[in-house]
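Yeah, one chain of the complex is gone here, protein chain that is, but the others are all in their spots.
Should a chain be cited, it is by its letter among A, B, C, D and E, assigned in written order, with residues numbered from 1 in that chain.
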């Protein structure tokens, strides 16, 4: 459309409208501000309240399991950053609604609405049953460590299908531990600073072609269990490292319970977290 | 139990009780007889009527989406051959109930009931978006060609989780086209004779350790798109070939529509089959 | 065209017109008869006289270095079996005309005339500098053993380009030693029976999609230096073996000149054959 | 020779005589000065005028297609930096003379004159038909994106042959875009600064053994389509990056024509540049 | 030497003198007769008595730990089949003498005496700690399952050194279970018939160049844990299979002790056999 292109050029922003799901969550909050610089309109969505809404924002409280609502949510959207859904282990029923049915609704709507690209928050828990004495690249066999991790594998397969079938592009971000700072020794390895997280989303949105890509979301930490070399075309170069936090967890002799699965596998405590019984 | 071991020894059959789901389907019917030789009791199950029930059989009409029924179904079972669920493209809602919720019910029950092994009917449609000019092995990246294929990827991830978490073993059979004979030229490549199918299940049940294994279910056809070398520990050596049926599809010059996706990808017509709209 | 399709159906042959270059050579003679069964018209071509011409044949003596003649030669052709050019080491000038300029003429004409597929006689001498103590697959790095081998590498690159650029398909046959019988111990390894050669061409012509494929042309000999597993989609299953000729070369203790390059590399005597001085 | 060794020691320069072909071109001009520090005599050559000739230089206007002239050119040379020939898409006839016949002349002469090493300007267009969503290493299959790229593949094969056959070493530099600064967004990925180019040549000349090596010539840009890890023995560590030029090409939403081949493949606009018709 | 060549020609046997160590053992006895056909003189050796000595044989009782005796033993020998040493788990002291010091003596003597090739009885116990749910090829990481297996790894490294340093060729045979017939279910997988064993030695002796090769010694059994594709240049095609013995071990449900290491690893009972205490 010549008209809207004219407007956009005046606005100096590359995207007309970006959708951010899970906008009320920890990472959603980090990203909400950054997106303002990249799009004329930022549509924010969550199942939880979204707080104060800026002038450039459109806010929408939506349950991802509600197909009609999700189709409306995707209307007029150029690209989606999908952080919505459940991001920890939970009873299967809950995961099924949020991460399986909800994700299908999102992709079905995105395809029908002509959305070009989804940035999908997958997780390192899709491969958490690889041992801590190995380094996995983005082609490593899936080894989910929870039912939550299984739903992330589902998301990677579903998005692959929408790319192969319709050309709808996705970047799957296998995010590690993105908090202010690592909370335990394991997070020294999986730490992703907020700054690096935002840069990772930026690379995923602006790289001209991404196809269906998988990339680990970790900062440039000293110890690494992952290898992003096959995703170098995305241009993600982390600027931070957990090294500054190593003093918080003084060196100790290696843990003495050799067979403790929470120490043996990359997923850490997640490997024993599931399956959870349904809530009454 | 000493008593039951005594009984089994007298019965001369290696398994006490095998469960066959999807027993009323095309392949279920082929297998039903064969299982009698391997187990004292064969529990057969389907959502459809199961026909005449033999003396050594226990029949049970069950909807896999009914968790309580599935838990009852798994009681006292040594191993499962799981052919149940939907095996073609279908509306997502239907696939969700049968192939996702249903499969979770099956594994959840199997783990709680102490079942040792599941033979899971996955499908070559989990990798159907690989081109026909490539050969995929059992570690090839997942490329589902339908939503149905996506649910088969889900099943492979879920069963991997139950193995890594609980040691519950699974063999995923990526079955090609198992009919009396190939029905079109593509099936010359994907053909699995009934005899080879039964042998594949036999290998999967009797190999002493299988861990979490993936294997393609195809006969020794002239043209092959798959490579089972990493599954050689299962000992599956197909005896049949589609060569005897090649005369049914006389040689023709290569298809002239070069970009036709049903000709370019291993999934054939499946690659355009989905997603299907929900039935009203 | 409806008309010609009608005609072809009456003729019961899958191709309307096949072109065979190098038809007067050793392998061309083997193939000339076989092609009659696959095409209504077989256009045969060589720089040398073509002998008696059958009713279904069109004969044309052409120098491949003559662009205009080659463009005329390709007119109305469905597919080409290109055995033409020089198939042994020769002065660079000669190779340049026949195997480089000539091949460019062929592909340029084929693309412009709408030809769908070329079966290209490459050679195991494109990889002849791999040691005899290794096994190379169809992705192995190129290691030409002669300037002749270098021109075969050129042909593989040129045909790759025409496929990536225009979708013109090619099967590169890295033919070993195709004679009545092996002439020395090395040929026990590289032997390709005439029957297997014809079958290899048949597979290459009739497989529905081949993209740009590379395959070694060897029979099922006891010792093998090559591995065709990545070309299994072509369905070539050799029926013959050099085993029946092993008695011609009685076992002897290994050759005592350890560093003799003609014994160390797969190319055998070729590795010392070039470069040849131009003829006066 | 004891005498000349004495001389060279006095001169404090590691090489006695280096030959630079293509010395009048863009990169040739960059390199001409640098070579002075490394050799007593720098022989510069081009088909175009060579400008002012320094005291330590020997200038020679030569057409590479002229075998006798090339043989004379190589006399007394220790090593060659071969930038000569055509470096963009051109009619096949022209490429044949400059990049095929010319290159053969160069290697034939180098071998006969006892030259020890050639630094050969190959190109990333030898692999330009790999998609921009992949990362290629130095063993990746050849995928030329032009007839020009096909001639670079020829050069890599020819030089491999001369190494395997005669021990004449070559480093193939798959040079990206070496200009003052990137001229379009694609060149942010393929940019090679002049300083890094000179360092790349220095590493290639001075590494004690190089065998037949292939290395990508790119600076340490943020986005990368290539991986030089197998060439780490050459010690090339780029000092520059295109990051300083990213502001020249403001971020925009991804290009909307999804199937545009110039956006899908690493070769960019080259993938549609050829084949070119001969000039009249 | 012209003279001896003349003699050998008259004798019609390819080798002048072969040495067989371990000739009094199980496999040595199988091979002793076969070697007569391949060499004018067969020198047989063991630490145990060698029984009746044929006319074409030279018998020598030698302790491999005796360097001088071993040097004498190798004199005038063309090639060695080295079955000597300890072939089961044993106290380290014993293994050190027979399999480490003894093997060094053998290679040191072979090199000094100009022997061209050694056929070395390595063992699948060099890789016995790979799981039974994997397939290992000849490049798989070493995973010895006993101190005995560690000494076989030593032998593979030592022989590699003698090849790289002196060009002394070795074929390492990773022999499975070579008996009249399998003695337990595991041996159905590792079975090597005597006929196939002799053929394996024949291939290893007569292949013109072997370099330093590793190959698994197993028949064409239904279940396989190993992959010899990289050793296809040796031409070993087993003729036998353990399938004829499967009836000896009737099918049973998989073993119920999931974590039993003797069931989980390819080495079977060997994985718990060591280390053994020294004998008093």
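Definition applied: contacts are C-beta pairs under 8 Å (C-beta built on N, C-alpha and C of every residue); 3 or more make two chains touch, one makes a residue touch a chain.
Predicted model only: the values in this text are computed from it and were never measured.
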Visible chains in contact with the missing one: A, D, E
Omitted-chain contact residue, chosen from E:62, E:135, E:158 or E:253: E:158
Residue among D:209, D:247 or D:279 touching the omitted chain: D:209
Residue of D:51, D:167 or D:278 in touch with the missing chain, whole complex considered: D:167
Residues of chain D (touch criterion as defined above) contacting the omitted chain: 14-15, 38, 78-79, 116-117, 167, 169, 206-211, 213, 229-235, 237
On chain A, residues whose C-beta touches the chain left out of the figure: 131-135, 185, 222-225, 227, 250-256, 258, 263-264
Chain E residues touching the omitted chain (full complex): 92, 96, 100-101, 104, 108, 129, 139, 141-147, 149-150, 153-154, 156-158, 160-161, 164-165, 271, 274-275
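Keep this in mind: only the chains that are shown with their structure count from here on.
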Contact-graph separation of chain D and chain E, given in steps at minimum: 2
Chain pair repeating B-C, as identified from C-E, A-B or C-D when over half of the contact pairs by residue number coincide: C-E
Angle (degrees, nearest 5) of the CA superposition of chain B onto chain D: 180
Chain copies touching (chain C, chain D) - same or different residues, decided at half shared: same
Farthest-lying chain, centroid of Cα atoms versus that of chain B: D
Cα-centroid distance, chain B relative to chain E, in whole angstrom: 42
Centre-of-Cα separation between chain E and chain A, whole angstrom: 54
Chain centre separation (chain A, chain B; CA means) in Å: 32
Multi-partner residues of chain E (each touching 2 or more other chains): none
Chain contact graph, described as a line, ring, star, complete graph or other shape: other
All chain pairs that touch each other: A-B, A-D, B-C, B-E, C-D, C-E
